[in-house]
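All protein chains but one are shown in place.
Moving on to chain A:
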Amino acid sequence: MHYTEIMVRYGELSTKGKNRKDFIKQLGRNVRAVLHRFEKVEVKAQRDRLHVALNGEDDDQVIAALQGVFGIENLYPTIRIEKDLETIKRVVLQMAQAQFTPGATFKINTRRQDKHFAYDTNQLNNLLGAYVLENVDGIKVDVKHPDIAIRVEIRMNGAFISAETIHGAGGLPVGTGGRATMMLSGGIDSPVATYLAMKRGVKIDMIHFYSPPYTSEQALNKAKQLTSVLAKYSGNIQFIQVPFTEVQETIKEKVPEGYLMTIQRRMMLRIAAEITKQRHCSGVFTGEALGQVASQTLESMLAINDVTTMPVLRPLVSMDKEDIIKISKQIKTFDLSILPFEDCCTIFTPPSPKTRPDLEKSRKFENYIDVAGLMKRAIDGIKITDIKAGEEFLNQDQDVFAELL
């Protein structure tokens, strides 16, 4: 059975009052962007729901693509047919049979927009229900809590039948929550934090610090690859790579060992906040969770956050590592995150960093380095790449390999 269209029910954006129109428009844009490669697909964003007409494109692939889009609560794969009772009966029965497992209950849920149709809602419910009852062995009716709810809609332009409900990603359409930057290291946490930020409708620009030759080209490519995975949920992402070697070398040379990490983080946040401001973004997201490592204690956050008034948002702040890993597996970033390339958070780490750095001392030690000069040179050296969903960075030989294998 091949579906002809997919009906999309909006998530919580239906409740967003005046913004609703903008939200729906944005979701329409996001859906079109995601479905770009399916040339024949038509997307219509309406007040109460969004229609995706497949026009012959593969239903499974389109559904899979839609499942990643935020702002969608449920997907109803639907078959559009002629408004003819016999045809409707046949398709309703097919769907019931496809969904039926022994002992299952069902109900028919008819909505009739076309008031000229020969049968009214109740008549249709009865006729179709009786037909299914007669033809599927062992099926029972339950109108309150059915296992299978077959929806029949009689509209002006045809009859629409659906029985399956597929969960969407929920959340809000990316772009409706403003724009912010994300400090992406390449570990397990920051991609998950990015995902959660996107889920609340935020459009993300990635900031990644790299320190050649201490960090390898592979580490940079890994961050880009993670970005390309995350772009599946939001559309293209701007990837901003910031050269950090000079800053790290200077700090290593001038700052007492116990504060190496704190001062590094302060510099990172300073630079990130400045880039955020320049790009007219309104916040910096990080993957920090309380108590995971030395830099992620409350005292550390106080000492680091001191450098900016820009909102620093930490979606993972109270999450357990296990839950973070669960999400990272679910969004397919885990396997990438655990690739063993050194990133700039793991080099130059002192054997015993201060877990409770002192704010005043942090400020004092930072004066040992040329903060403004270092920042300027780092920001002058940034490189921005536009990363598309599914772009390949880690294994660029794949085509060559495909030929060999």
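For the reader, a short list of remarks on this structure follows.
By our rule, a contact is a pair of C-beta atoms (placed from the backbone, for glycine too) under 8 Å apart; a residue touches a chain by one contact, two chains touch by 3 or more; residues count from 1.
Following the convention adopted for this analysis, contacts and distances are computed from a predicted model.
For the chain that does not appear here, its UniProt entry gives the protein name "Cysteine desulfurase", which is one of "Polysulphide reductase, NrfD", "ABC transporter", "DNA-binding response regulator" or "Cysteine desulfurase". Only one residue from A:58, A:120, A:142 or A:217 touches the chain missing from this view: A:217. In the complete assembly, the contact with the undisplayed chain comes from A:398, out of A:46, A:278 or A:398. Those residues of chain A that touch the chain absent from the view are 216-218, 394-395, 397-398, 401, 404-405.
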